[in-house]
Structures are given as structure tokens and as C-alpha cells.
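Below is one structure, written out as C-alpha cells, with a few remarks after it.
Missing here is one protein chain; the remaining ones are kept as they sit in the complex.
Up next is chain A:
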Amino acid sequence: KQDASPPPRVPCKPMPTKNNLLDSRQTKEKRSFCMVEKGTSLLKKMEISVAEAEKRTGKNAVNMQETYTVYLIETRPVDAASEGTNPVPDSLWRRYSEFELLRNYLLVTYPFLVVPPLPEKRAEFVWHKLSADNMDPDFVERRRVGLENFLLRVASHPDLSSDKIFYSFLTEENGWKETVFETGFQAKADSRLKALNATFRVKNPDKRFAEMKHYGDELQSVISQLLRVRARAADRLYGVYKVHGNYGRVFSEWSAIEKEMGDGLQSAGHHMDAYAASVDDILEEEEHYADQLKEYLFYADALRAVCRKHELTQYELEMAAQDLTSKKQQREELATGTIRTFSLKGVTSKLFGQETPEQREAKLKMLETQIEEGEELVKERNAECEEFVKSAWVDIERFKEQKDHDLREALISYAIMQISMCKKGIQVWNNAKECFSKM
């Protein structure tokens, strides 16, 4: 169980700060976008990264050739890195489906935790230039960063980081899948899925969880909207910048028929070309922001799952309690001979005559046993419920703080990106203006 106060946060990778974002064009460099808590025992021991991606071909389950991508997970003991010896890291290859398997295991095993999400399975909210193809190198690269982020999130979680299956995912290439299946989580996975999709009414849900679920719904909705607008806006912005490139061409043609004006026009044209070209970098930066939003879009889903699970446990408790109450009532009726509640048995016995005293005794005995068992069940379920509420709420609070922090950071870097874009625009147009003034 965790401490009350959150451990100090330290960025685990150099984060783009206000100053260096403007200078560095780290477009292809690895950038994870979470502030990771160095407090967990796992991260104190090892550094984790998803270093590379590669294409593979092989036979799949139905013996057909397929092409897929594998990702290189590198782990390195922390001490070695700080000593400066820099040994070769341990590494293994995993594909996306194995990450999915890991996450499903964690979901089933820790239903009271907001489990970090994976990067999207298929490219959604794309604008026209971005390929929706899973094999597209840009998509693969962004997925690599997303998978690394996922591992770091899990590794920095106070509870998840100590999971054995997670550890072996990072360290044991062969036989990991079998180990996971041996836990028997698959059976629980199926019933979990059923429960999450079932409709039932809870009489007394914890208000906080009901509010959280509602929040999760709203967050999902608003982020989806935002991502859709962003995709359309990116498409339009691309058009605006690229059409300016046409100025470059026409100014060049025009300058050929001019004498004094020619030079100014020609050089201004070059600046228009530069302006048109600058949109590619701008939109790539924006893609990064979109990925940060997407993470929380999927996190909202994980949050809703926890709230849903609470409802389920609460519902099962209520069902058990209800069942117990009805059994107790039956006993009372049987004992006193009065029929308070309407039951088929009561009606049939009225119609067809009462039972013999022996039959009554047998029934009473059975009921007593059932009531005993029922009381045990209620006690159990009650304890489960309380336990769930307690653990889940702690993690939800942790999640809230993380979300507020991460999204604020994302907004800051978005603003910084906008500032950079404006400054570049001013520079290009000033250059063009100078050329025009020399005409």
C-alpha cells in the first residue's frame, strides 16, 4: 500500500523545457511525455526504454504469412549508468499484441487500479497527410514512443511496478506468454468483460464513484471533440501554408520580365517557399500534443472501468444482502406459520394443503444453513466492497493529481509551440518584406 504523500517527482528523460524547445529540433529523438515518479523500487533499480522498432515476417496462428512490427525493450541497471561504465543493456523484442496481453492481465488482476493505457491500436483522428497505415514509419515511431511511455507509467505506479508478470515481460523473452496464461487470468478476463457490459441497477453506489464515472464520460467526450477539430484544423493549416509556395514560383517567373523589381521579387519568392515548407515541422509538433491528449482519452476509459467495477461489487453485495433478507423472512414465516410475503409456495400450500411437520422441519434446517452461508457471503462481499472502495479511491486520487499535472504540462508545451510558430512566421514575413522594400 502507498504512503499518504506522493513521492517527489523527477523527470526520467530530458523533457523539452521552455528554453530548449525553441532551439532543438528533436523531431526524431526519443521523447516520453510523462513525469515519472522515481520513487518506485523498480525504477530505482532499472532504466527502461523502447529503443527501436523493426519489421518482421512470419507465420501466424492460422499458418499465413504476415508482416508485423516488433519493438526493442531495453533495460539497464541504474547503478551501472551512473557509474559511467555504460554496459550493454539487456534487451528483448516484443510486438504490440504482447503489450496488449500484459495490459489485459493487469486489468484483470488489479481491477481497483486505473491501469495506464496503450497507444492506439489503429490511427484515429488522422488528417489527410498522416497515413492511417500501421506500417507507416511515422505511425510506428509514434507508437514506439507511446509504448515506452506505457512501460514507464506502469513502472512508476506504486502497486503495478512490483508485479512479477510485468517484471518478466521486461526481462524474459521466451516463455513469458505461457507464464501469463498459467496465472489463469483468462477466465477472470471473460467474466470481467461480461460484467462490464452488463446492465444492472445499483441502489447505493458510492457517490464519489458515480461522479468519477460521469467525469470519465465527459472527459472522453470532450477530448474526442478536441481531437476531431484538431485533425480538421491541421488539414486546413497545411493548405494555407502550402499555397504560399505558389507565390514563390510566380514571383520567380515575374522577376524574369522585370528589370529593377526582379531581384527583390526573386528573393521574396524564396522566403515564400521557406514559409510553405515550415508547416511540416509545425504539424509534427502538434501531433505530439495530440498523442498526449489521446493518452488521457484512453485513461478516461480506464477510469470508467474502475468505477464500473465498483458498481459491480456493490451490486453483488446488494444482491447477497437481498437474498439473505428474503431467506430470513422465509424462515420467519415457516417458524410462525404466517405468510407475510407472497410466494408461490405459500399459494400452493394454501391450495393443496399444508406440509407435514417433518417436511417443515427439514425446510427450516435447510434455510438455517443457507442463512448462515448467506451471512458469511454478505460479510465477505461487504469486506470486498470496502476494500475495493478504499484501494480504488487512493489510486483515483493519485490519478487525478497525475492528470492535472500532465495536462497542464501539455498545455504549456502547446502554448510554447504556438509561440515558436508565430515567431517563425514573423521572421519569414519580415524577410520577405525586406525583399519587397528593395524592389
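The rule is short, and it goes like this: a residue touches a chain if its C-beta (ideal position, glycine included) is under 8 Å from a C-beta of that chain, and two chains touch if they have at least 3 such contacts; residues count from 1.
The definition used in the following text is that contacts and distances are computed from a predicted model.
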item: Hidden chain of the complex, named as in its UniProt record, picked from "Sorting nexin-30", "COMM domain-containing protein 2", "Transcription initiation factor IIA subunit 2" or "AP complex subunit sigma"; value: "Sorting nexin-30"
item: Contact partner of the left-out chain, one of A:143, A:192 or A:244; value: A:244
item: Hidden-chain contact residue, picked from the options A:51, A:335, A:362 or A:426; value: A:426
item: Residue among A:225, A:325 or A:359 that touches the chain left out of view; value: A:225
item: Touch residues of chain A, complete complex, unshown partner; value: 6, 18, 215, 218-219, 222-223, 225-226, 229-230, 232-233, 236-237, 239-240, 243-244, 246-247, 250, 253-254, 257, 259-261, 264, 268, 404-405, 407-408, 411-412, 414-416, 418-419, 422-423, 425-426, 429-430, 432-433, 436-437, 439
